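These notes concern the structure reproduced below.
A protein chain is absent from this complex, but the other protein chains hold their places.
Entry: chain A
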Amino acid sequence: MQTKPHFAFFDEGSKKEIRRATLKAVAIPGYQVPFASREMPIARGWGTGGLQLTLSLIGKKDVLKVIDQGADESVNAVSIKKLVRHTTGVALTDQTAEANIIQSRHRIPEEPLRDDQILVLQVPNPEPLRKVDAREYMTKRMHAEDDYSGAWLILFEQIIKYQKMTTGAAHPVYVNGRYVMAPSPIPRFDNPKMHASDALILLGAGREKKIYAVPPYTKVESLAFEDFPFTKESFQGKQCNLCGAEDVFLDEIINQATGDRIYQCNDTSYCVDRLNHSEEKEVENSYA
């Protein structure tokens, strides 16, 4: 016998607890609020933190978009969308502009977000100081005392060894001049999008049982040294081979047979959108 699932999977008590943690997180930008991470129908480490945030926030009129590494159609994104739809019946979309809750893994959409949207990021490792000390009570103390020399030390070590900062993703950020935060494994390219963002950004780590947030219009600075400033990944001189976009985060695709490299938008819905627009224009032009 299959019983009808409760709206948004959780019982109301669970939703309340998660919302309370979320409110606290918004009130203290960048501070990791512990919460009772629920057992979910997907495995921990597969986006349960983000999913719990989404499920606690979602209402019947909301429109949801889920991305996984920039793609709307990848397995993880599709499974999460199916689960939310099954338990809530809300509308789903690929269009960044149409959604008011966007759950994402590893990317912030290329299209600028608005103040009526919420971005939910899935976080595997919320603790930027974990490499400095493995003990939670020690890292908590460092956060409390505003002692972030360890976070800089990690970057210093990279510079000493490789003459540059080598953070591939999750380059630590100073939020509101107080807490150092792991911005989830987004590329450095997306770090500046967090600064003074119009949309509320919520971050959830299901396995590590933490929720934290960047409220709208909050100062977010990426950690850097005076003589080694923060830099985004550069795609200068490269463009998407499908839509021709420049100044977006590009995937490099190597043709195994010929060894040729082509570049393509990582944000698939942004790319498709641009293609559709250019096609519309073509059609208009040919009529005229």
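Simple rule for what comes next: a residue touches a chain if its C-beta (ideal position, glycine included) is under 8 Å from a C-beta of that chain, and two chains touch if they have at least 3 such contacts; residues count from 1.
FYI, contacts and distances are computed from a predicted model.
Asker: Of the options "Cytochrome c", "ABC transporter domain-containing protein", "Oxidoreductase" or "Putative phosphonate transport system ATP-binding protein", which is the UniProt protein name for the chain that has been left out of view?
Answerer: Record says "Putative phosphonate transport system ATP-binding protein".
Asker: Per the definition of touch given earlier, which of A:Glu39, A:Asp116, A:Glu145 or A:Asp260 contacts the omitted chain?
Answerer: In the complete complex, the chain left out is touched by residue A:Glu145.
Asker: Quick one: which of A:Val63, A:Val78, A:Ile159 or A:Ile262 touches the chain that's been left out?
Answerer: A:Ile159
Asker: By the contact criterion defined above, which parts of chain A meet the unshown chain? Give residue numbers in ascending order.
Answerer: 131-132, 141, 144-147, 149-150, 152-153, 156-157, 159-161, 225-228
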